[in-house]
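Not every chain is included here, but those present sit where they belong.
For clarity, chains are labelled A and B in written order, and residue numbers in each chain start from 1.
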Amino acid sequence: MSIIINSSSRIAVQGAAGVEGQFHMSEMIKYGTKIVAGIDPAFQTDKVGDLDVPAYTTLKKAVEEHNADTSLIFVPAPFAYDAIMEALYCGIKKIIVITEGIPVNDMMKIKQYTKGSDVVIVGPNCPGLITPGECKAGILPGHIFKKGSIGVISRSGTLTYEIVQHLTEAGLGQSTCVGIGGDPVQGSTFVDILKQFNADDDTKAVVMLGEIGGVEEEKAADYIRDHFTKPVAAFIAGKSAPPGKTMGHAGAIISAGKGTAEAKISALKEAGVAVAVIPDDIADLIKSELNK
Amino acid sequence: MNLNEFQAKELFSKFGLPVPNGKVAWSTEEALGIAKSFPEPKVVIKAQVLTGGRGKAGGVKLANSLEEVEKISSEILGMKIKEFTVKKVLVEEQMSIEKEMYLSFIQDRDNRGYRMIFSEEGGVEIEELARTQPDKVMMVQIEPFPGLVPFQLREVLSKLSPENKKHARGIYQMMNKLYKLFIEKDATLTEINPLIITSDGKCIACDGKISIDNSALYRNKDVIEYRLPEDENPLEREAREKQLNYVKLDGGNIGCLVNGAGLAMTTMDVIKHFGGEPANFLDLGGGAKAEHVKNALKIIVDDDDVNTIFINIFGGIVRCDLVAEGILNAKKELDIKKEMVIRLLGTNDKIAYEMLEKENISVFTAMTAAAKEAVKLSKQQGV
């Protein structure tokens, strides 16, 4: 088992005409991922670039012809709202949005539209997710991941890679690693993903990589304290970030005294989460949690 | 993106929100001209800078004669408020204020919607008020759909104190108009503080703040026009134009160059953890091509506060050899004198190591060891 994606996921890529999208499609295919179609309104050919992937101008076709069940979105930010709505209207239940720079109002609308539904949106502004050895949906570097039982949830990309490298080196493979993205309004929050890991038998412990801005880490702490049954280790980035400044990620901003690293760390600690001071500590923390 | 007060008021006017008569002046002469255009030269002169605390800094003053206008505007123009030099002032007619209130709309990320904040007490720090007298601050949660519903305003206004009931209609209209602006312009914040009631019973936006979602600027082209060179830190401006995420930090001396926002923040944290002081946040963003790395290095090199450069790259998708190429190019072209600590790991790292070793540049593979070295070097030079 694993969460959200696995070896039978059938992925359609929206925004597949661009160079970046095609590079990552080829990487995913090499990893063994089933990419069933590429979609782009600009397509005038039957195949996506040099790849052996059928090309369509609408997602509907890809769903009808190839039973795509997951969509991966590389569409430029001004068109991402449209692409996500297209996926929703096509009945796609798993939508992974790599695109950075989507207006907050667009994501608010999508969140409201999907409220109460069983759709899982991951991202935007995220590296995607990977179930090692089975399926990679996104831009994560496949070679650093290793099949195992640690679930990873992270608001950032390279920090995830840094820490997964530590985990893999320490022999701690991963069940699924989910990049939930660095935007203020996320398709899936820490809590959403924690719920899935809670129900996943293959996940024995979870690593949470948070950062300044918002209160999702605090909500996660509440959830962990009240409902989560597995050990959790966390790292929060941005202890040294000044207030009022956006730190790269649109969501990484301390505003009106809310969203500080300190508040998040103390909430997590109170919920029994082992919080690392520097990334190097994570692997050891998880190991000792697992041995408890 | 934050707007200056005079820009915010321009948008207010466009959306039918009443503001005081006034205009922006870039010189004492212009300020005098504006004051002369009013029936009486009784004006308020307000420094236009994108930072808080201009009142305390002496950047907002009344002038009651043309002589005073000349004197005060020349004092404020050129004044330094925090890191900014005042280049322009807003010259407005003085208002006869009977009552000051507060009104704002913000994006409420934690509730995936919006929030209206209103108080009958204006002209104060709303967060301070919310802490000390929470019953004086009214909040309304707004969902993207259906958006603001009239009864929500009725509910708030039904709580007006008896002496303010007569202004309910005027305030109601300001709420509706400010909300319209907030939504149509993709604002993250629109604030009127104070919203004043004049002695003849009019509601007027006496001061205003607007912040626009950077990601939505592409569909708010009129707002992009509001970006003025003097309103940004020069290094931050250059970084933005080069599509780098860069934030200058006060009091640091280790210039950081990192790929990825999370790792960049972590790098700062680790430096601090080992006793050093980061001089900046810099995230290369997605495409870490050689040219991009060079541009980023130039910004750090140009920062006089920096004595040590710390490059921290985890090559996930980014190729380490391209980063190395960028470093070597920059070294040649920029004549970098500052100490440099490089950490590279990931895709094509072996190639990168060879490239750098040829030039006698040593490389770390672990972030922690590299950070310690950077801290050590920065301290040696600090002495």
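Simple rule for what comes next: a contact is a pair of C-beta atoms (placed from the backbone, for glycine too) under 8 Å apart; a residue touches a chain by one contact, two chains touch by 3 or more.
These numbers were taken from a predicted model, which means no experiment stands behind them.
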Composition of the entire complex, counting every copy that the file contains: A x2, B x2
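As a convention for this text, only the chains that are shown with their structure count from here on.
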Cα-centroid distance, chain A relative to chain B, in whole angstrom: 28
Residue ranges of chain A in contact with chain B within the complex: 24, 77-78, 100-105, 108-109, 111-113, 127, 139-141, 144, 154-162, 165, 182, 184-185, 209, 211-212, 214-216, 235, 237-242, 245-252, 256-257, 261, 277-280
Chain B to chain A touching residues, read off their complex: 107, 109-110, 112-114, 127, 143-145, 183, 186, 188, 213-216, 218-219, 245, 247, 249-250, 258-266, 268-273, 278, 281, 283, 285-286, 314-317, 345-347, 366-368
